[in-house]
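In this view, the complex is presented without one of its protein chains, the others remaining in place.
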Amino acid sequence: MSSFSGEILKVATFGESHGPAVGVVVEGAPAGITLERAAIQAELDRRRPGTTPLASARQEADQVEILSGVAEGRTLGSPIALLVRNTDARSKDYSALADKFRPGHADYTFWQKYGLPPQPGGGRSSGRETVGRVAAGAVARAMLEPLGVELAAYTIQVGPVKAEAIDLAFAREHPLRAADPNQAEAMVAEVMAARAAGDSVGGALELVITGAPAGLGDPVFGKLDARLGGAMFSIGAVKGVEIGDGFAVAARRGSANNDQMDAEGFLSNHSGGILGGISNGMPLVLRLAIKPTPSISQTQRTQNLAGEAVEISITGRHDPCLCGRIAPVAEAMAALVLADAWLMQKAQARSET
Amino acid sequence: MSSFSGEILKVATFGESHGPAVGVVVEGAPAGITLERAAIQAELDRRRPGTTPLASARQEADQVEILSGVAEGRTLGSPIALLVRNTDARSKDYSALADKFRPGHADYTFWQKYGLPPQPGGGRSSGRETVGRVAAGAVARAMLEPLGVELAAYTIQVGPVKAEAIDLAFAREHPLRAADPNQAEAMVAEVMAARAAGDSVGGALELVITGAPAGLGDPVFGKLDARLGGAMFSIGAVKGVEIGDGFAVAARRGSANNDQMDAEGFLSNHSGGILGGISNGMPLVLRLAIKPTPSISQTQRTQNLAGEAVEISITGRHDPCLCGRIAPVAEAMAALVLADAWLMQKAQARSET
Amino acid sequence: MSSFSGEILKVATFGESHGPAVGVVVEGAPAGITLERAAIQAELDRRRPGTTPLASARQEADQVEILSGVAEGRTLGSPIALLVRNTDARSKDYSALADKFRPGHADYTFWQKYGLPPQPGGGRSSGRETVGRVAAGAVARAMLEPLGVELAAYTIQVGPVKAEAIDLAFAREHPLRAADPNQAEAMVAEVMAARAAGDSVGGALELVITGAPAGLGDPVFGKLDARLGGAMFSIGAVKGVEIGDGFAVAARRGSANNDQMDAEGFLSNHSGGILGGISNGMPLVLRLAIKPTPSISQTQRTQNLAGEAVEISITGRHDPCLCGRIAPVAEAMAALVLADAWLMQKAQARSET
Partner (left out) sequence: MSSFSGEILKVATFGESHGPAVGVVVEGAPAGITLERAAIQAELDRRRPGTTPLASARQEADQVEILSGVAEGRTLGSPIALLVRNTDARSKDYSALADKFRPGHADYTFWQKYGLPPQPGGGRSSGRETVGRVAAGAVARAMLEPLGVELAAYTIQVGPVKAEAIDLAFAREHPLRAADPNQAEAMVAEVMAARAAGDSVGGALELVITGAPAGLGDPVFGKLDARLGGAMFSIGAVKGVEIGDGFAVAARRGSANNDQMDAEGFLSNHSGGILGGISNGMPLVLRLAIKPTPSISQTQRTQNLAGEAVEISITGRHDPCLCGRIAPVAEAMAALVLADAWLMQKAQARSET
């Protein structure tokens, strides 16, 4: 389904890449939350492709309209509907592709599932769908802000180049969200080299969330890591998720991996802030593997709708590296998961009555 | 919540580690599926700790009783309730721990969330809870069997020792589910060494699913990878999940990562069988990072309920490496996700009417 | 929540009475369903207030825009977003009311729940919210049409005047949806008399659904009658629901109430087409009690926000009898329930695999 179905918070996004609009309906946000249109717009602006050669040339103003659920800067408790018109969809860019499955794309699987030929711009499987996620994430952030929760995703790897330090302020302004000022140039060079070769390049993101209270999440199926991990994998191009120390734990002994405590609290954070599926008050730490953009202009082998072997070269407007684009989406998805867990914790908290 | 809430298949497990019983209710399985008690028991037997020093000494017969939903070896379409009595719970093993938070466990977070002191045997956060998952997974397997779906999880890493080859038949019988006959002895040695040191050791599993038809899963939030990834992270001790080539894609270019096609089909499977959130008919491939068992007898630093710094040494019955125990649980969770996606696909399939 | 959450079909409506727009997102409709904008518009046109004195004077064109999920007259399998702009909201009509609870309205309960003063036009509790329901219902009708399902709601009582015969074609065109051509004039006279007295009048609807196959619905909590009944009570002003013979069964013996069969099928339909929560192939029959419009211009006693006793006279634009307005909404809700049950039945149907 297209909906993010939290325990309490429900988010239904809609819109095709080359349809008239994209948007989202958010349900379950309490009444009285401060929510300004400008705050939503700011998140959408962070998500927009820039004007650098690092990004798709598709230019969308992405101006959000609040259709319902907010009055005078406060939520009403009713569904919040947010709309963004598509204005720069160029379906003709895709006309040559209409009967070939683009490698690494959903074209083949949509054909198998729905019997639909490749849709202009990828339809629902386009990254344009994430407009709705980021807009909904802005609502979730508004819910979390009074708790002091802060979320930051940044790029720690592009191709072979890895960050060795993290500068949140730098990353936030950098077109690739590069975390390390000293490696940022090398990351950009990787992207430009791939682009020059008619190719693309993968990378990795780290997501750190501070200020989340202990007690969020549930045991068993509703673990906070299960919800966060599932939410991250719902973002296109994500092929791996680590929580805390991730795959490094495989080589480790328990005595080195357990987070011990003293009277002040935890002495380490190997767990990434989650124990038994429930937040422990330490920073939540995740890492995401981002595959290289599948749309490349190099000639590739594929099938057409008739099942014949054909060649394809994809020449639309595409980001040669997705890390910078996905960073705000990862933050949005994490914000939704946390806002939902916080609502659930309010419901379950022992009451005095 | 404690329920696995698929689109159609709903699974509610219940039971505390040291309570009278554990079990599960499975809803949404169609009527007429062949389901013998013996098939469920066989899965539970695979999950049971063995009698080797590699495993917890807790001995449970884990005999399953079918309480409802099945008659004469076939499902009735009604809820399937499965019950397993606990018989070997030794709460006294835990009495010394009752006011200290075990490092790496849910004790601290349960205290923060519920106001409950550490529960005997870990309560719901114990691995014993997975009896219900494995029993439910057997129901899902019964649904998938006529489709030809096969699921196999096996250990590819224990501490520093990695598998270099995969022998499914060997893994299925090995107490650690070790995949590589040539490395199995070294893996066992790692576990025994950790145990001798009053310690534990981590590892990694791979899960491969063959026979799943193309078209399972949904775009956007309900991606098959999102559902599988979330389900894997719902298993205790899982700290990382990869789908297909996972984190290796970060260093790669698109031309090397895309799975191209010829007239016969896909020429590679970097994607791990999922494109745009929907299965493409290739094997589904996942890898899981398993943290070292947190319960170790070495002395560790922690807090007690009063917030004071104390020391703790945990001497209950615990598996020094969790890989072998988690393998059947991972298969069960994947089976549930796939059976649900298959039901959903039946609902959505274009009808002739 | 604002969403209709079927087993598979999910419907999220949005929009305040005096906000910029109302609309709906429908998820779960299969790909390939024929769905023309005109068909949705036709249902919305049936819902619109007419230009007679029987109806509210608020005039909205209610032109629907399809924002997503449909291309070339067929569903894509993705979320269907439908938007209707509000154009004739006159909030000033309500300014005098802003600190008084209108009797029979949600003003008092919204204040208790959300801490919100009475909203212009009633906000989400306005009948204007039903635009989204009717638009969604048109999608459900498109799903049901190939099955031969037909839905008709008509007015069988207005104040003391009761229908003695049913003429579906007549009802469909009548502004009150009056079922009996011989009683229609008397019904209109009741409404006009109430209106002249600064008052309103109640009534009753009957809803008959033909062509629904046997086997829809589930035992226990998901009974088809539970889903239909709940859906009907979700419509504002509905205070009673009967299925089949309804309250008449209280005075009856089993021998008179059971629907016996011969080789041709059922010999009667006291059950209203549902046995054990599952459709039996006979027409589904429901009746709804509709309360008199609470907005009346007669002076009434109430409280203001300060809890003081005050008087109120409500002079906005209101329908003096709601039966005609609710008829298409009742059809829409029933269509949603049935379309969802049909999808679920497809999922559960015994497969040959």
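The chains carry the letters A, B and C, assigned in the order they are written, with residues numbered from 1 in each.
As a convention for this text, a residue touches a chain if its C-beta (ideal position, glycine included) is under 8 Å from a C-beta of that chain, and two chains touch if they have at least 3 such contacts.
Since the model is a prediction, treat every value here as computed from it, not as a measurement.
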Absent-chain contact - pick from C:E43, C:E242 or C:E331: C:E242
Of C:R141, C:R227 or C:R325, the one touching the omitted chain in the full complex: C:R227
Contact residue for the chain not shown (choose from C:A42, C:A61, C:L168 or C:A214): C:A214
Chain B, residues in touch with the chain not shown (by the definition above): 1-3, 10, 12-16, 19-23, 25, 27-28, 31-32, 65-69, 71, 76-81, 83, 113-116, 119, 123-124
Absent chain, residues of chain C that touch it: 1-5, 7, 11, 13, 101, 103-110, 112-115, 124-125, 129, 157, 159-160, 194, 197, 199-204, 214-215, 217-223, 225-234, 236, 238-263, 267, 271-272, 274-281, 289-296, 298, 300-303, 307-309, 345, 348, 350
Touch list for chain A against the chain that is not drawn: 7-8, 28, 30-32, 77-78, 146-147, 219, 343-344, 346-351, 353
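The definition used in the following text is that only the chains that are shown with their structure count from here on.
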Longest centre-to-centre distance from chain B, chain (CA-based): C
Homomeric contact chain A-chain C: same or different residue positions, threshold half: same
Chain A, residues touching no fewer than two other chains: 1-3, 13, 113-115, 124
